Structures are given as structure tokens and as C-alpha cells.
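As you look at this complex, bear in mind that one protein chain is not there, while each of the others sits in place.
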Amino acid sequence: MSSNIYDFSTLTGSIHTWLTGMMSSGWVIFTEMVLVGLVFLLMYALLGLFLVYLERKVCAIMQNRVGPNRVGPWGLLQTIADLIKLLLKELIPIRKSDPLLFNLAPFIVIICSFLAMAALPYAKGLQAIDFNIGVFYVMAVSSLSVVGILLAGWSSNSKYSLIGAMRSGAQIVSYELSVGLSLLAIVVFSGSMQLSVIIESQANGWWIFKGHIPAFIAFVVFLIASTAEINRGPFDLAEAESELTAGFHTEYSGIKFAFFFLAEYMNMFIVSALGATVFLGGWMPFHVGNWEGFNQIMDYIPSVVWFFSKTFFLILIIMWFKWTFPRLRIDQLLTLEWKYLLPISLFNIVLIAFIVLMGWHF
Amino acid sequence: MMSEEIIKDVIVGENEDYIINMGPQHPSTHGVLRLEVCLKGETVKYLIPHIGYIHRGIEKMCEAITYPQIIHLTDRMDYLSAHINNEAVCMVVEDAMQIEVPERVKYIRTILDELNRIASHQLWWCAFGMDLGALTSFFYGLRDREYILDIFEESFGSRLLHSFVAPGGLMHDVHPNFQKRTKEFIKYFKTKLPEYDQLLTGNIIFQNRAKGIGLMSRETAIGYGVTGPSGRGSNLACDVRKIAPYGAYDKVQFNEILETGCDVFARYQVRMAEMWESMSIIEQLIDNIPEGEFTAKMKPIIKLPAGEYYRRVETARGELSVYVVSDGNKSPYRMKFRTPNFSNLFVMNEIASGYKIADLIAISGSLDLVIPDIDR
Partner (left out) sequence: MLNKEEISEIIRTLVPEAVFPEGTQLLEVIVPAEKIFPIAEQLKTDSRLAFDYLISQTAVDFVSKFTVVCHLDSTQFRHLIVLKAELVDRENPAIDSLTALYPTAEFFEREIFDLFGIRFNNHPNLKRLFLEDNYGYPLRKDFRDEVNIIER
């Protein structure tokens, strides 16, 4: 299927030729890496700030109130004010804590979410690294953050933090299985783990529609399991403020707390972006089979807009969960995973394999 | 020698209790309460409540001030049913001096009792949902509670701690808008209370957190003196409005809600149903308030004749009883308040042992404790 969506590789290609004209190839690579790193840092910070603001506004609307509206027009500068406040706070060192691990933990969590962000396709031609094991890589790297959480809880030398960290560790490790299996469903459909190939295969329709029932089951399982992976929504027992004050990040203050906080919101973004890429087509516009005319019209909207609107749609659903449902208890959480989600996912995989063999999908 | 001590230390350490302190500053114990919880993994082995952080010596203070002044102190015991506390002291004084209050006073006092009960249950629902993680319920409950507080403010000038009753009747008459606004509130709240059920009661996550948790048998409830909705959730018929009716309660028809579940969910159902019953009581009374005086004729200085007097009322949390020993002066010789939360708190060790920490929050939320009532 040819599509005439604006291809960002023309833009990146022209930057590359401009740089090659100015310096030798070694320096070109170095400069490009620095540029990409800076763009990612900027995007991380801006997205993080915006997501915090968005959560407060969405939460306020659901609770029949207004949300931040004083600092800046419509309260847009509220997060920046909060960030400045956090930066100025005293970093309270804990006696009898393990200082190396205590300081290392927030960095591990932030680094893992950076690593995962690098592999996502943001628009046609805008993907930093296109591994041939893309899906596997994103999953593996986001699982590393559980190490950061356990380190935070352990090194705080406080009973509350330890309980919170242990709960969180058990929860994340269990729900990785369901996330993996639901992503595997689409890998079976599309035949490849490379993210750009998965997106190209959705050029005649998104997998959630083409794969009908099993893809929809996988999508629902993915939504539930990924909300649990990022410690959000009805699964936020690890940081339940009405029970254990703040769980594993009780003892952190100032910029280190800001890291945990930011990493949670960016994990939400990554998980939604992954779901949007794999199930809802990523930057691919909404095409229907071979309705050429309809597809041409859809191509006029740039791919960047498609990607971000799908991601934010999933983010809004995840936020909706958090502000509506009460919290699950730890044993109920683990029961949900091991007795319900995992068997459903396994059965789903078998079903999908059968369907692909028979060719019963679009 | 040295190694023996080290070994003993290690072995003793394994059997030691893992104690965690919840409170006195904690987001979910409503008030200053310190719970010393002994855990084994996630399970609670036993817990010891420590109180006294807000002990103000109300009973000692009552021996030095006059009866109308005591009413202002009783507000501050269970501040969420302040009006009902005030009414208890007024009724004791009226019984002792054998004063008959006008009918109008009885009707208005009962309507205000029931409005106070609805407001208290609304706040309980907010806080209960919030403790369990459904943060939105906090705003739903408070939004509707504002209507009641506005009605109070118009008539009495204050939203929470009224001190509107005085021995013999009321301090002054209610505002002319009182009847109209109360009727509007009832009509409004009847459309909103089903929303509460939609948000929380039918939710499967909530039901899993509440059913089968914190079982309290009827014998335990009687033995520990648990009254109010917590007792009625264990099938114990303890409503003082039925046992010893006061005010205008003998002129209205209402049901005493009993549930046999004995768990957190049963206590939750009792309180939700009580809100409906309170609205029905108000509806029966609001159109028929008799005209008349708002107070009986009282002497300026109130001195109770020598003797001992006793009165019980039903607050939003259980049975409050007032026991006065008088020696003929204008201050009581001894005044004892038997508060419902005192007995409701100490049943927690029985019913929370064996459950998880998360259940502890649900159980203490279902008992609906107000700590200043315990410490007085």
C-alpha cells in the first residue's frame, strides 16, 4: 500500500547531508547523537510537565471542580512552579541508610524509561533506533525499573518503604507476563517484532480491527496489565497514601522524589505509546482495506498528529481508571493476574496461532 | 560466651513481633489515634490502640461550669453529630426539672437530628471511599453535604458546631426559609443518592474489599458494647430511637435497618439505608411543624434538684448516654458521657486480627470512628 503521508525521513536526510557537508563522518555521527539526545531530553521534560498538568485537570473535571487555573493562563505554568519548588527542597539524608543505593535508585528508574522511549516510532521516519527485536527490547528495558523500586525501598531503612517496595516488586514481576503475552498476540499476527514492520502491516487497517476478537481480548488484557505495571490506577497499592504514607518513595525528597514522580508519568506515556503502536497503528492513519479515496483523505493529517492523539486517548483511559475505581488489595491483585489474566492470555495465544494458520483474519 | 549471645539474639529476633505504628499522624485514621499493629508478613496478628492525644478533660470541666455552658462542650465530642450530643444534655436537664418542652421544639429538634445524621453519613461515605482508593467519592459526598451545612448556617450561624438547643427549647427560632430549603434538599438528594450506589456499592473491586472482611458476631457486639450502625450490621437491634423514643420519634414511622452480614459490607449497607430512612423521617415531619413558642419558660439560673439522672440518645455512631449526679448547684457534681466511639474502637482488636493491613483500613473506616469522642 503506498501512502503519500509526509515522510520525516526527507527532513532528517537533509539535516544529515547538511552536516556531512560541514565535517567528517565521525563527527557527523557524534553531532547527530548529541542532537537526538538533546531532542529526547527536551521532549521528556516537556511531556512530563504536560502530563502532570493534564492529570490534574482531568482529575478535577471528574471530581466536579476546576483544577489548577491560577499560575499562568489556564494554570499551564503550574507544573513549572511545582518543579521549581521541588528543586529548591532540602535533600534530607537518612541516617543508617545505604547512601550509594539510596542515591542510585531514582536514577535507575529514570534511565530505564529513557531507554524505552528511544525505540518508539513517533512519526513516519522519526524513530531513533529501529531494532529488529523492537517489542522485546521495550519490554525488557521497562522491566529494569523494578530494580530501582526495590533498591529505593530497601535502602530507605524504613519498614513502610520496605513493605511498599516488596509489594510493588511482586506486582510488577507478575504483570509482566500478561503484558508480554498480549504483545505477543500482535507479533504473531504481524510476523515480526520490529516496530516499523508492525506499523507498516497496519497500512490496511489497525490490528485491533483486523484481528477482531482475539486482538480485542489482547488489547483489554494489555490495558489492565500495563496499568498494573506502572503502579497506577486501581493497582497503586505500593504507594497508597492512605495506607503506607507513600510506600517505597516515602523517604525521598526534592529532586529525587521528582525523578520518581516524573518517571511514573513517563512510564504511563511509554506504555500508552506502545499500546497505540501495536494495537492502534502507531503513526498509521485510519485506513480501511482498499478504500483508496478514504485513505488518501486520511493521509492529509500528519503522522505525528495520529501518533500523539492515539497515545493521549489511551492515557485518558488510564487516568479514568485511577479516579473511578477503589484500590485492589495485594492478594486480590495477584489473584487477578495469576488466576484470570494469565490463563486468558495463554488461551488467546493458542487461538491466534490457530487463526493465523487458517488465515481467518483480515 | 560471645557466640552464644549472638546466636540467642538471632533466634530471638526471628520470633520477635514486627511492630508497625499507624498514627498519630496518618492520612486514614480519622483523628489522632495511634494503632500499634503487630504484623506477620501482611497479616495482622494483633493490634493495640493508644488514645489520649486529644483528651481535654471535658468531664472535669463540666464540674466547674453551668448547664447551658456544658452544651458548648458537648458539641466538641462527636463533632459530626453535634446537635444530637447537645440534645442529650438538654433532655437530661429538662427531665430533672420536669419541664415540658413545646411540640414545635420537639419537631424541630428531631428534624435537625436527622439532617445531622445524613450529613454525618455523607462525610463517612466520602472518607470511606477515599481510604479505599476511590478518590472521587470524596468530592461527591462533600458536594451534597454543602447543602445541609448551608441550611444550618442560615438558621444558626455556624456550619458544624451549632449549640443551637438550650435547656427548655431552642436558643431562637429557625429561619423562615428553613422549611423550604429542607424540602428542596430532600428532593435534590433523592436524585443524588443513587449516584453513590453507582460509584461504589455495585463496583466489584469495592465488594471484594468489603465482603467477608472484619466479621463481628452478635455476641461480640453485645460484649464490647458496640452500638449504632456498626452493631446493626451484626443483626443487633440497638436503635435507641426505637427502644426509648424521645423528641418526635414516636410520631413517625421508620424502619430500623438490620443486616445479617456482620462484615464491612453489611455495615456499609446499614449506613446507606439509614440515609434513606432519615429522609423519610424528615419528609413526615417537615410539613407538620406546629406553631408555637420556641422555648419553655425557664429560670435564668438553672439548678438541678439533688439526685441522679440518666438519658440516652442515638447519635450517628451509636448510643450516647449522659449520667448526671447533681447536688442542687448550678454545676453538676459529676457528669459522665458514655460515648459510642469508645466502645466501638476497642472491638477492633477482635475483628481485625487475621486480616491484612489493607483490610485494617477498610475495617476502621466501616466502624466510623471519631477520635475526640473517645478521648473526651
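Should a chain be cited, it is by its letter among A and B, assigned in written order, with residues numbered from 1 in that chain.
Quick note on the criterion: a contact is a pair of C-beta atoms (placed from the backbone, for glycine too) under 8 Å apart; a residue touches a chain by one contact, two chains touch by 3 or more.
Everything numeric here is computed off the predicted structure, so don't read it as measured data.
Taking the full assembly into account, the omitted chain touches B. Interface note: of B:Met22, B:Ile51 or B:Val165, the residue touching the hidden chain in the full complex is B:Ile51. Checked against the full complex, the one of B:Glu42, B:Asp95, B:Glu154 or B:Glu256 touching the unshown chain is B:Asp95. The residue touching the chain not shown here, chosen from B:Ala210, B:Cys238 or B:Val370, is B:Cys238.
The chain not displayed touches chain B at residues 51-52, 55, 57, 59-60, 64, 95, 220, 222-225, 236-238, 243, 307-310, 312, 319, 321, 323, 325, 333-334, 336, 338, 342-343, 346, 375.
Throughout what follows, only the chains that are shown with their structure count from here on.
With centres defined as mean CA coordinates, chain B is found 46 Å away from chain A. Taken in their complex, chain B has these residues touching chain A: 18, 20, 26-28, 42, 129-136, 138-140, 143, 199-200, 203, 205-206, 208-209, 356-359, 361. On chain A, the positions that touch chain B within their shared complex are 59, 62-65, 159-160, 163, 234, 236-237, 240-245, 323-332.
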